[in-house]
Every structure is written in C-alpha cells, then in structure tokens.
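Below is one structure, written out as structure tokens; comments come after it.
Heads up, one of the protein chains got dropped from this complex, but the rest are sitting where they should.
To keep things simple, chains are lettered A, B, C, D, E, F and G as they appear, and every chain counts its residues starting from 1.
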Amino acid sequence: MRQLRDLPYEDLGFAKIDNHRALRTGFPEVVFCQGKTNEQVAEVVFALSKRNPKVIATRGAPEMFEAVRNRTPDAVWHEIPRMIVIDREPRPNESDGKYVLVLCAGTADLPVAEEAVITAETMGSRVERAYDVGVAGLHRLLDQKDKLMGANVLVVVAGMEGALASVVGGLVSRPVIAVPTSIGYGASFEGLAALLAMLNSCAAGVTVVNIDNGFGAGYFAHMVNR
Amino acid sequence: MRQLRDLPYEDLGFAKIDNHRALRTGFPEVVFCQGKTNEQVAEVVFALSKRNPKVIATRGAPEMFEAVRNRTPDAVWHEIPRMIVIDREPRPNESDGKYVLVLCAGTADLPVAEEAVITAETMGSRVERAYDVGVAGLHRLLDQKDKLMGANVLVVVAGMEGALASVVGGLVSRPVIAVPTSIGYGASFEGLAALLAMLNSCAAGVTVVNIDNGFGAGYFAHMVNR
Amino acid sequence: MRQLRDLPYEDLGFAKIDNHRALRTGFPEVVFCQGKTNEQVAEVVFALSKRNPKVIATRGAPEMFEAVRNRTPDAVWHEIPRMIVIDREPRPNESDGKYVLVLCAGTADLPVAEEAVITAETMGSRVERAYDVGVAGLHRLLDQKDKLMGANVLVVVAGMEGALASVVGGLVSRPVIAVPTSIGYGASFEGLAALLAMLNSCAAGVTVVNIDNGFGAGYFAHMVNR
Amino acid sequence: MRQLRDLPYEDLGFAKIDNHRALRTGFPEVVFCQGKTNEQVAEVVFALSKRNPKVIATRGAPEMFEAVRNRTPDAVWHEIPRMIVIDREPRPNESDGKYVLVLCAGTADLPVAEEAVITAETMGSRVERAYDVGVAGLHRLLDQKDKLMGANVLVVVAGMEGALASVVGGLVSRPVIAVPTSIGYGASFEGLAALLAMLNSCAAGVTVVNIDNGFGAGYFAHMVNR
Amino acid sequence: MRQLRDLPYEDLGFAKIDNHRALRTGFPEVVFCQGKTNEQVAEVVFALSKRNPKVIATRGAPEMFEAVRNRTPDAVWHEIPRMIVIDREPRPNESDGKYVLVLCAGTADLPVAEEAVITAETMGSRVERAYDVGVAGLHRLLDQKDKLMGANVLVVVAGMEGALASVVGGLVSRPVIAVPTSIGYGASFEGLAALLAMLNSCAAGVTVVNIDNGFGAGYFAHMVNR
Amino acid sequence: MRQLRDLPYEDLGFAKIDNHRALRTGFPEVVFCQGKTNEQVAEVVFALSKRNPKVIATRGAPEMFEAVRNRTPDAVWHEIPRMIVIDREPRPNESDGKYVLVLCAGTADLPVAEEAVITAETMGSRVERAYDVGVAGLHRLLDQKDKLMGANVLVVVAGMEGALASVVGGLVSRPVIAVPTSIGYGASFEGLAALLAMLNSCAAGVTVVNIDNGFGAGYFAHMVNR
Amino acid sequence: MRQLRDLPYEDLGFAKIDNHRALRTGFPEVVFCQGKTNEQVAEVVFALSKRNPKVIATRGAPEMFEAVRNRTPDAVWHEIPRMIVIDREPRPNESDGKYVLVLCAGTADLPVAEEAVITAETMGSRVERAYDVGVAGLHRLLDQKDKLMGANVLVVVAGMEGALASVVGGLVSRPVIAVPTSIGYGASFEGLAALLAMLNSCAAGVTVVNIDNGFGAGYFAHMVNR
Partner (left out) sequence: MRQLRDLPYEDLGFAKIDNHRALRTGFPEVVFCQGKTNEQVAEVVFALSKRNPKVIATRGAPEMFEAVRNRTPDAVWHEIPRMIVIDREPRPNESDGKYVLVLCAGTADLPVAEEAVITAETMGSRVERAYDVGVAGLHRLLDQKDKLMGANVLVVVAGMEGALASVVGGLVSRPVIAVPTSIGYGASFEGLAALLAMLNSCAAGVTVVNIDNGFGAGYFAHMVNR
C-alpha cells in the first residue's frame, strides 16, 4: 500500500494531477472538460504539459481553448470533435502498416467519429476513415472492402439502430469497438437503442463503449493497435 | 350509433363472439389462447367455426388442441408456432405470383417466423421462407437475392440486435414488417433491444409489431399482399 | 459482393449520396436534416436533385431552406411539418381512386400528421385527411365512416394514450400504420405511453413506426398504396 | 398525538389488527394474503371477524381458504378472483337504483374484474357487469349503452393497450376508475403499457389504480357510489 | 353508429369542437393549450363560449390569454395554475356543505394544486385548501383534522416520495385522488417516484392521475362531489 | 501498495478469504450464499470460523445449513430471514441503553426486517422491534412513540410505496436507514417504487440500502450504534 | 393525536413553518429553494431565523440570496454549493477529534461535495475533505490513508460509475454515506448508473442518498457524528 500511496501526483487543490499514469497505463491523464471552468481546464492542461509531450482534452469549447492557449501556446483546437490537443512528438514510424479504421453510419455521427480519430492519432496510431456507410445502402460499405480487410482494429460509430457494428463484425477478423451515438429521436432514447443493439450484436468480436464516447473507443483502439 | 350497436355478436357469457368482424375487417376474430382455459378456447373456436370457414388460434398448447378437436374435428395443430387452425377453403388462385417472404435471423426465431407464415397462408397468401440469414454472415442473406427482389411484402423476424430489418429494408422496394423476438439474454431485456433497434431503423419502409408477434406481422402482410 | 460494391454513389466527403437507391427501393435517399449544417443539407439536396425529379428533406428549418433554395430554386418549404420538398413530376393518374387516409387524434399532432401527408403525396399517392378525431368524442371519428371505409391504407397519428389506432384498426379491413407522437406530459414519457399502447393494440392489422416519425408512416403507406 | 396513539388495535405479534379502521374509513382492514402463511391469514381473518360483520381477503389460495374456514366457518371462497369473503350483513336496500358498472376488455381480464365486483358487492354496492367489450369490436361496447349511461360509477378493466378506459370515459358523465391488467406479452411489460395509456387518457374523468388491482377499484367505486 | 355519428360538432379545420360533450359527459370540452398557437386557443375558446356558460383552458400563457380576451372579454387569467377560465354561471347552492379538499405537500406543488382547485370550483364544487402539510411534519397535517374528516372527496398533491396520499388515505372514509407532481430531483425522475408510490399506496380508497395533472383530479373530484 | 498487497487472506481456490477484514472494518467477511454451492458455503464458513468468533451467512437454505453444521456444529439457523449464524461471544454490556429500532410496515416485510435484526444483534447491538406499523393506520406507529424517541438509530423496512420511512424520519432526531422491500405487485416493479420513494424522502436524515437488503441496514445500524 | 396536532407551526399562507422540528429532530426545517420564488425563500428564511440560530437553504441562486440578505443581513452565500446559510452559534468544542470526511471522485463532483461539507459544518461537525481521489488513480486515494482511518463517518461523492464508494467501504470501519452525482453522459442517465452501483456496493456499511443530494448526506453524517 505504501508503494501505491507514494506514486507521484500534483495537487492543484481542486484536482490531483496523476503524474504516474503515463508510466502505469502508457498515456497521461486525459482531461474531461465538461463540468470544469475554463481556468481549471487551462491549469490542468498546463500541469500535464509540463511533464508529458502529449495532452488530450475532450468536450471542450472555443473559449476554453482560448484560456488553454494563453498558458500553453502549442495547444491545437479541433472544431468538429471539440478537442484540445498538445502533441510535441513526431508520429511513430508507421511502416508496419497497421492502422485503425474508424467507420460511421451517417453524417450526424461525425463529431463522435472524429473524437475517436484524433484520440488514436494523437496517441500514435495511423488512422483511416470510412464515413456515411450505414447499412441502408450496403454497397457504400462493401465498396470499402480493402480498407475493412486491411485494418488492424476497427471503430464503428453509429446512432439510430446501430446495425453497422454487427454487419462489420461479420465481415472482418480483427476486433471491432462499437460506439453508439445519441443521434436519433423518439424511441432512440438518446442513444439507448443503439447501445442495446450493439451490446446484443450477433457478431462475435464486438465490444462497446459508452454512448458518444468516441474518445474511449479511440483510446482502446490504439491500445490494441500498438 | 344504433347501426354500430346492432352489429351481430354471440354472447358466450365469458366472451362475446364478434360475428360481424369478417365483414368489417375481412377476417374473423382470431383467438388469443393465453389466459384462457382449454374449454373456453374450445367453445370460442367452435362458435367461430360455425360461421367462418377459417379460424386461427395462437399461443395454444397440445392439451388445448385436444379440447378443440373434440368439438371441431377438422382443426389442425401446428407444433412449432403452437397454433390451432381450421381452414375449409381452397387456396386462392396464386397465378399472379405475389408472395409474402418471411425471413428470420436465427434458428431460435423459428417459432415466431412460423406463426407469421401459418397466419398469412391461412388467410390466403402465398408465402416463401428464408431462414437463418442473420447479418453476421451477409452472404447467406444476399444469396436469397431473387426471393428478396420478387417478394410483394416482407416479414423480418429477428431477436438480439434486430439488425436484419434495416439491412433488408435497404435492399428492397416493397414494405418490410419487422418482428422483434425475445431471443437473446442480458441487455436484450426480453426483446426490448430488438424492438428499439427496429423502431429506429435507418431504412425507410419498415414498420414494427410487438415483440414475438408473428401473428400480427403475418396478418398485416396478408392485408398488404391481398 | 463486387456487384453490390459497384453500385453508384457520389462521395461528398462528409456524405456518400446513394444514387442507386431510387432503382433499388423505388425512391431516392431522403435527407434527415437534424444534426447537419445548413450547407451540408443544401449540398446533399443539390446532389440528389441532379439525378432525381423528387427530393424530400425532413426536420428542416427556415434558414436551412434558404440555403437549399439558393442552390435548388424549385425547392418548396412546408412550414407545419418543417419539410423541404422538390417535386418536378406530375402527379400519377389517380383515377383508380386509391388513397391513403391520414388521421390524427388532436390538434397538437398536426405537424407529424402533415409530415406523413406531404411524404405520401410527394411520392405519388393521393392522400385524404381526418384530423382531431380522438376517441374521447367517438362521433367525430364515426362521422368519417365513408373516408375510413374507402381508404386503401390508413395512417393513425396520436399522442397521449394512442387509443385511436386500436379503434380504427377494429373498424377497417385495410392496413393501419400507427404513429405515436410525443404530445402529452408526465407519464407519457415523451411518447413512450403511446408507443407501447400502439405496439399492444388489440386490433390486428396495425403496425407501428418510431415516435413522431410521420415521414416513415407516409413512406410506408405509399409503398402499400402503390 | 395521544388521541391517535390510543386508537384500539389488537397485537397478534406478527400483525397489529387495526380495530378502529372501520370507524375511521368506513370498512375494516382488508387482508392482502400474498406473502403471508395460511395460518397468519386464518388468524388475521378470525381476529377481524370477531368485531366486523364483513371481512375481505384478496389474492388467496384454496389451501389458505381451508385454513380460514377451520376457524371461521362462514367464510366463502370465490375461485375466479381468488378471494375469501365473510359477509354477515343483508344487502342494503338498493331501491335507489345506483349501481357500479364493471367492464372488461377481454376474457383474460376476468379475474381482475371479478375482484372488483366481489369487493364492491361485499361492501354493499349493487354491481352490473359488461365483459369482453374491447375496442376492436366497438359495437359490443355500444350495445351496452343503457348500462353505461345508467351507471353511477364505472370500473374499466383492460390489459394490452388499455384503450377501453378512454373510449368509455368519453361516453359517460360519471367517474371512471381504470384498472390496467398484466394481460399481454412483449412490449406490454407486465401491464406497464396499459398503465401508462390509462394515466394519459385523453378523456377527463378517469383515474387509475395499480396494475391488476381489482380490489382497489372496487373499493374506491363503492366509496363513490355509497 | 348513425346516431353517434350525427352528434353535433363544429369543424374549425384544425380542430373539431365537440358540441355534444356537455350533454354526454356533463361538461364541455376542456382546452389543453400546450402545442397550440395563441390563435388556435382563442378560436377554440370562442367557439366553445358561444354554446357553453363555462369554459376551461389549461397550461396557458399570458400572451395566449391576451389573444383569448380579445375575442372573449369575460375570460379570466389565473396566474399560479396558468389557466384561462370563463364562468358565466352563479355558483350552485352550497348549503349541503359538501366540499372537495385539496391538500398539497409543499410550496412547490402549489401550481398543480391550484389547477385542481380552479377546475373543481369552476365546475361548481365548493373547495377547501390545506397546503404545505407534507408528512415530515405530521402535526401540520393532523391539525387539519376537521377539514379532513368533513371533506366529501379529497385531492392530494405531492411530489418527491408522494407519501402524503397514503397517510391521508388511512385517515378518511371518503375517496382520495392522488396527483403526483414533477417536483423533486435526481431519482424522482420527473415525478415517476411519486407516481409509483401513489399507485402502490397501502391505503385503500386511493386512485391516481397523471403526473402534474391537477386538472384531471379536480374534474374527477367534482364528478364525485356532484 | 506492498503493505496493502501483503494483508493476509486464505485462498480456497474458488474463493479468497479476507482474514484482515475484521481488523480493517471491524467485522469479518459476511457470506452471501446465493450463487454458491452448499459445499462452498460450508467451506467458507468453516474457514472464517477458525479465526473469528462470529460468522454471518445470508440468503441461505436449510440444506445449505446442514452442510455447514457438519463442519461447524455451533452454527445456528434462523428460519425467517434464512440466515446461518455463529456467535461465540457474549453480548457486550448493554447498560448504556443504546439500541437499534427495526420497524416494518407489514407482515410480509418480516423476513427482511429479521435479517436486519439478527445482523445487528450478532454484531453486538441491542435491538428492539416495532412491526406492522404501516402508515395506513398511523396510530399503530404513534403508539410506539417511546420506542421511537429512545432509539439511537432506526431501520425502517417497507415495500409497496415505502412511505413509512418519511413519516418516521420526520418524528425522530436520530439516523434512519430505509430498506425498500420487493413486497407488492404491478407497478411496485419488484421494489423499485419503494426504493425511489425512499431516495426521494422529504424527511432529512434518511439513507437507503438496496431492495431487500436487511443485512446491509443491520450492519450499518450497528456501525452507527457502536 | 391532539398532542401531535398542537405542535407549533407558523402559517405563512403559502407555507407552514414547522417551529417544533428543531426540538423533534434536532435541527430546524431546511429550505429547499428550487420551485420557490425569491420572496418566498426570503420570507421562510426570515421566519426560521427568528427562532433558530442556524438556518440552511439549498439550491439557491445569487438573486435569491440578495432577497434573503435584505431581510436577514447575517445570511452568507456559498457560491460553489449555491447555499444560503445563517449560523449565529459558535462551533461546538471539537477537542474530541471526531470528524466527518467528505471525499469526491472528480473535480466536477465538487458542488455536491461542498453541499455536504457546508451542511455538516453548519450543523456543528468538524469536516475534512479529500477531493479528486477517483479509483482510476488509486494511489491518490491511498495517500489519504490517515484521513480515511481517522474519520468517524465518511461521505463519498461520485458520478460516472460511482466505484469510489465500494473501494472506500472496503477500507474503513466507520459508516459510509454514498452520494451519486449526475456527472457523466450517455449511459450514466443523469446519475442513474452511479446510483445503482452504489446501491449494489459489494462493501458492507454503505448507504445511499438521492442523486446530487449532498445536503442529505451531510445532514445524516452529522447525525451519526454527533
């Protein structure tokens, strides 16, 4: 217990920065901006950036990014997934060809899909995209056959009935991470329909993350791809 | 109101047989056996069979069928969908080639699918089957292409994530009736996952009936096919 | 698979326009505006209108329509159902008299009912209306007897307890498509009460679409009516 | 507080018989048998019968009744609603013609309806029945017009979508008590669909009791009718 | 059916005013303002006021009231329950002393309680109030003992855990109508907790209306009180 | 971490007995029998009894107890709460008069209430009981005034609408632990109604444990009482 | 009953101030501001402050505080938990060293945690804090070992999966009160996930309050700590 207790962290008062996490889990703490003030985010990002070449903050806002950039000028804003990213490291050598493929069913799923993409890329994976390939027009999906077969790990982002995860899971031999989105209305119940569908996928080799959790899927995908 | 009030029915005490329904809706009352005693079912079937050449009873049981056969010897028992059927009419001329196609995703969905088949057939439709064509092995479905394209109306029976309805809905130009089944476990919540998925289908042209309601789908399909 | 893969679509980057859908399913892709930017909608509508005489976009907004009209000046705005429609084809000959009847229970259900009406009409069906005929005043419904009996397919739009679907289903011999709406409060749980009621309808011949999905009901009704 | 504290009750150890309730609320405590042993029920019924001319026990079982009859030989068993009743009082003079009307939608709802009937009758109300009058065959209901219009208070028992409550509520000028039943399957969710539908009734003048609570409806109806 | 069909109603296009309802159910149609435009409400109120001395509109808004008053100057606005009322009839002789008692658990339940009060009063009942008598301070409730015992029918309005209905139901011999409110947070789930609690009341003689449905409770209470 | 890691436990293969828990949390591990075989329970109880003078096993069965007694002959079976208990220690001196009061609303709640009683007693608290004091007969509760006021901590066990917790919470100045039970039917949803009601209690000073978790409440009550 | 009835309260019309509660439960009524107007809050706080040296109002707002301060100038505003507090009493002698420890899992849980802190402190307990000690970085929690072991009672505030309550419950020998927060997204369903997790805690000695109910936890903790 002593050993665990003595792992380093930095106490900011309102937050305790886990400086040991990069060693323990391979990547520093990721900042979840929702429910934090702009100043808290800026301070946490700054504290992390002192010891880590890469920092990711999700669910940000433009004003929040302004506060961050004032203290850490090399931070970058990604508008579609609303992420703040610092990446001071060259990409790893990608000559081994392994890549994460992120698919999404419809245009409205794009912010979640991009959150997965930016996360996996920042962590060091090569990422490919295949967007708007929902099952109502199967040929758009099947036309991506080479991308599908070549991927080392796949992230499938879909709202509504979430059927894309099962169809993709039946076509490939590599792990599929399904991300239900809150896209839909009525009996989608803010993504519950897609979540349940994905958890009940008839295709083996599919796991699921929280509704709209593109970050979690991208993170996990990189862990598998690494 | 008087006109409607004076429509004929037969009062059995515990039930009121709606003798006018065949004229009004094109088919006599259908007997839902669950929650009724064997004797009640036998009496209701007998009363219906006096005035109608066709009688359908769903969710029966072998003993119930014995009680029915004692009073109406030409009743037939269908084991898989657990239906009691009387059909004293020759099939309508099927030379127009129109047929209902009933698909199911897995072997466990068979009882519900057969309920749809027997219902639509008894009512007078030609029915084709395509079973065990779940989306985890798309080629099994695509191999049915001619049956799919030729169908006048389709019934898609699926449990788990119910993705088959969306995939079929995206391939055909005729109406698709989706039947969620209670097949599954855990987060299928007795068919809720498939029900929600089908209600949120990204394919237009899909409507849904109650969980395990093969009868309702077969009935509706015949109405469209007629 | 190659054949399916090679079906034509147009890749706009953020979306893949399915140019083959009109052939496959009888009607081009319909644009679901929610979650898309005005520009994305305008671009997708324009791309579709190049190859199809009819385009439907649902859940739009006035500003969105402005963006659409700039690129496709013959687009029309329907305020009540908030739809953008392009229709360059004369109505089909309606001399066969077949029509879709759209009923709604109360005034507040009107936007959903009109979405069904405009969809079915644009696709080429003749449509009749019977509005504000909820079951608390049965005579208002029964007064529509001729319209009810003459309809080839019926769409019943209702919120709150959704009882209208069952009552109509017991009166007619043609298919009934029930649309639960989110009208209500408290234990209506945004339309869940009406949805469950309609799925459990004691009348055979009733199928259900998603809450507030007037488009889906109109589309399906036209498929049946065609 | 002293006054309230000092109201009489009999302490059986496992239960405290509220001997003051008949004065306070007009009727003695009613025994809910579920979850009690046969002996506990027999003892409670006996204790109540010492001071009250009428005792009602609901959700009993034949063996339980045997145990009761051993101690209170004038107890009567009602098989369909599974009730044990002691009634040592002549019926009140019914010449004022006021009656409770109990309606049910289908044969399977009968046990719940009879629980309401026996409760209200035992308490002293005149009761009329109108069974199997579900809305899928409106003429069976409308044929009961005189019974409907003449009732002083109505109890409507229905499972599945529970639409009967709204239709009856729109026809009469007296209070309607709706009882959802657990009859149904799939998305009826053990009576939830009917419960929600009845709570959302578009007809004013409808209140609701718990699923399958025929007793509560009969009790309340008698209170109103008295 | 003809008789029912021919009952009079006035067709406003977007609504059908049920002119027969006052005869059939004892009170004219009540206007539910939510989801209607100011103009629609004004028109419906005007149409009703032509034939009825009393008109009630619930869930209104100040601007809506302005629109109504322009056409029907004797309309009155009740701010707390947000109701529009026309009442051209003298109160019925109340010398019989029968009254409805409306109780509420907390200050935040007041709008719903007042909706019940104004409804029952407008319909012609004498109404008494007992507010802020939640069970956490039982003496505040017990201090109303005379009001409680003297009431002919009671309306209990409560949010949070809704326990007040059970406590009142155990004290009185007259019918209790329970109204769950959406007051609360977290696991109150917008009134679901109070709704379920009230449906499961251990006191006999309690029925329930929809969450926040003060109108329905007041209406039903008047029906019983009449 | 090393320190924590090195805390002693005994590895039975299928289970790891936490021998340090009595030091850390004041009481040894409690055996939850459900889902374990008779032999597993017997082995775990035996292993615990070697090092602890007191062992509690909940949700047992008579056969299971037989298996336990074979290995640990001083084990005792409590039939109503279905518990296996070993208690080799004299009760602590209770001269300080502090006691836990366990209340239950109805006879059917007894097994859960007794689980709380036996747990707290075995751990060393003095316990008093007040059973069948549901709010529908308030005087039965108020008659316990002295027991209520004298208690150091209270456990309130109730099913159905769970109102007893709020009423008790408003009367006393000591902590109240509420235990919802699965007693009820229909919209009690296996105890959900009581659980939600208790979580929303309008009385401050009430906390809640899982449905039917008499053990948890008794354990916590003892911790407070100690 | 008379005794209970005659307990003093002050009737403000819209509210009845329970002046006896401080005697009965040890602390005066606490004002729940939500759903009350600024003036109502000001009046209630003023009425309470006349007879009590301490007043707590939760879920307030800055404008509301202004209204309060006008009438009771010694009221204090706590921004993070949004509380209004009057405290005219010196802290009790804390030399006995007993304290409440309030832990929270993440920065976003702070407002709820502070509500617990201010409540317990105002009531007279000494309180310690341990914030941002979520289980994803166990060492941050274990580093608080001395605070944990020394606490007399613990409040654990956590959103998302709420795992912190179980981990803390397994480490300490004193009562743990778990407060689920609505922090999270998607399948957290506004705190439902944390609530269910905490109710199912595998650690004995944990009870739960409503989602976001920091006040309830602080109040209960003080009752235990006293």
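Following the convention adopted for this analysis, a residue touches a chain if its C-beta (ideal position, glycine included) is under 8 Å from a C-beta of that chain, and two chains touch if they have at least 3 such contacts.
If you're wondering where the values come from, they're calculated on a predicted model, not measured in any experiment.
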Where G:32, G:65, G:189 or G:215 are the choices, the one touching the absent chain is G:189
Among G:106, G:124 or G:175, contact with the omitted chain is made only by G:106
Residue among A:81, A:162, A:186 or A:216 that touches the chain left out of view: A:216
Which residue from G:162, G:175 or G:218 sits in contact with the chain not drawn here? G:162
Identify the residues of chain G touching the omitted chain, counting contacts across the whole complex. 105-106, 134-138, 160-163, 166-167, 169-171, 184, 186-189, 192-194, 196-204
May I ask you to list the residues on chain F that touch the chain which is not drawn? 1, 4-7, 9, 14-16, 18, 20-21, 29, 32, 34-36, 40, 180, 182, 190-192, 195, 210-213
Considering the whole complex, not just the chains shown, which residues of chain A touch the missing one? 1, 4, 21, 24-27, 30, 139, 142, 170-175, 177, 195, 199-200, 204-211, 215-217, 219-220, 223-224
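The rule is simple: only the chains that are shown with their structure count from here on.
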Could you state the distance in Å from the CA-based centre of chain C to that of chain D? 44
With chain centres taken as the means of their Cα atoms, state the distance from chain B to chain G in Å. 57
Two or more other chains in contact with one residue: find those residues in chain G. 1, 4-5, 139, 142, 195, 210-211
